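I have a structure I would like to understand better, so I am pasting it below and will then ask my questions one at a time.
Note that this complex is displayed minus one protein chain, with the remaining chains in position.
And now, chain A:
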Amino acid sequence: MNSDSEYSDEDHGDSHRSLHSHMSCGNFDSDSEDTCTEILLPESPTRNPDDDFIYKVLSVDQIVQHQRNIIDEVNNVLNLSPQVTRIILNHFKWDKERLFENYFESSPKDFFQRAHVVNPFEQKSDLDSESIVSTSSASQKFCGICFCPCEELKGLGCGHSFCAACWKQYLANKTCSEGLANTIKCPATNCDILVDYVSFLKLADDPEVVERYQQLITNTFVECNILMRWCPAPNCTHAIKAICAEPRAVHCKCGHQFCFACGENWHEPASCSSLKKWLKKCLEDSETSNWIAQNTKQCPKCNVTIEKDGGCNHMVCKNPSCRYDFCWVCLGSWEPHGSSWYSCNRFDEEEAKQARLAQQKYRSSMARYLHYYNRYMNHMQSMKMENKLYANVQAKMDDMQEEMSWIEVQFLRDAVDVLCHCRTTLMYSYVFAFYLMNNNQKIIFEDNQRDMEMATEKISECLEREITVKNLYEVKQKVLDLSHYCQKRRHVLLCHVREGYEKDWWDFIEDPAT
């Protein structure tokens, strides 16, 4: 049973299987973590949320096909040409519902104008029906870019046309140097009609440029789409497509497990925003992060980190799915600044005062931070050591097979797996606790955390020191007991946190420095 066959039947679309079932059918041993917890605690109030989270791992080709499917679905209703539909879908970030809503609520003229495409209902009928590339071939014309006399000039239907060589160079430049794809406009001054897919392929006329264009399109598609995310593992080209944009653990075909909502390693029980703040905080001491803190800000809309590289305070976010216009000084929308840029100055002074105050508070809360940080780092360091443990355990398992069968010694490897799961959970439990305000539920959480930590340390010690080939059956029983107990403690802690998220028990501290 290999993972490929498991995924391939998902591709038929009829048997969506969750991560959970992948894991349990891939494991021989009965005490595989997830199945075990369900048997132990069938009455548990919150189901493991991984159970009903359906997602697919898509290759680049499948993503391209997926785009075509969406275009077809929209065209079943709108009956436009696929390339026009593609531009409109891009405009609405591939949200079909919003597209339909807008289409039926606004006049066709406004609708197409806002999407920067020529209104297909106003186009002359004698144009090539396959594409909206129009050609004007009257006697002899001069191209407005190279000033050369040309027999044939080509355009997008907006009335501006240029020679083939200039188009080719223009599109290559936009795609390869500027990294644009969906937002390439007609080269004419002040014309905002976008170059459509079919026209691009015809006009670019260069396989290398077309390949880059295709990459950029796919990339923008995945990044704009909240139900998709690239696998963050290096050199992995797969993307995950889910049915809802929630923080859940997803497993890519490359083996990497990560959080669907934020792309970081799977971090339960901490929330994505806590983890992001935490990781940023942990980096704050390093030189690089000092530089980042001094020279960058986050886009107020999409949170991408931005470096200011020119004098203007008018910033335009380069993130293709954002493109927000904002003011560098106050981080507000740029729009009102046309008339009141100077008010930013006063705001800045106030902000500086607040920043100084915050810094004082930050110092006084350093002790609290270090408490959580030390424990977090400790589990992380121990995790790294467990890799050595895997090697040791493998050697012991080889020895044991003189007395037991292969299947009977697998308990040892599984125990190390459990230990690693527990270490990860404990690590992130300190991130969770750091941002948690004190209340009764937090006390319960901390009790659970303490129990789990004690259980984890016990199994860690046992695996490191007490595994001997003497009294093998006794040792096995002890390891099994400890590992069951650890899983149970972990399950209790996670269920309690999940229940708390559901029932709003948790109050979070926005910024623990204040």
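A few notes on this one:
Everything below uses one rule, namely that contacts are C-beta pairs under 8 Å (C-beta built on N, C-alpha and C of every residue); 3 or more make two chains touch, one makes a residue touch a chain; residues count from 1.
Please note the rule applied: contacts and distances are computed from a predicted model.
Hidden from the displayed complex is a chain whose UniProt protein name, among "Ubiquitin-conjugating enzyme E2 N", "Small ribosomal subunit protein bS16m", "Borealin C-terminal domain-containing protein" or "LAMI_0E08372g1_1", is "Ubiquitin-conjugating enzyme E2 N". Only one of A:157, A:187, A:247 or A:269 touches the chain withheld from this view, namely A:187. Within the whole complex, the absent chain has one touching residue among A:312, A:370, A:385 or A:454, and that is A:312. The chain that is not drawn here is touched, among residues A:146, A:244, A:283 or A:469, by A:146. Touch with the hidden chain on the side of chain A covers residues 144-148, 160, 166, 169-170, 173, 177, 187-191, 310-314, 316, 337-339, 341-342, 345.
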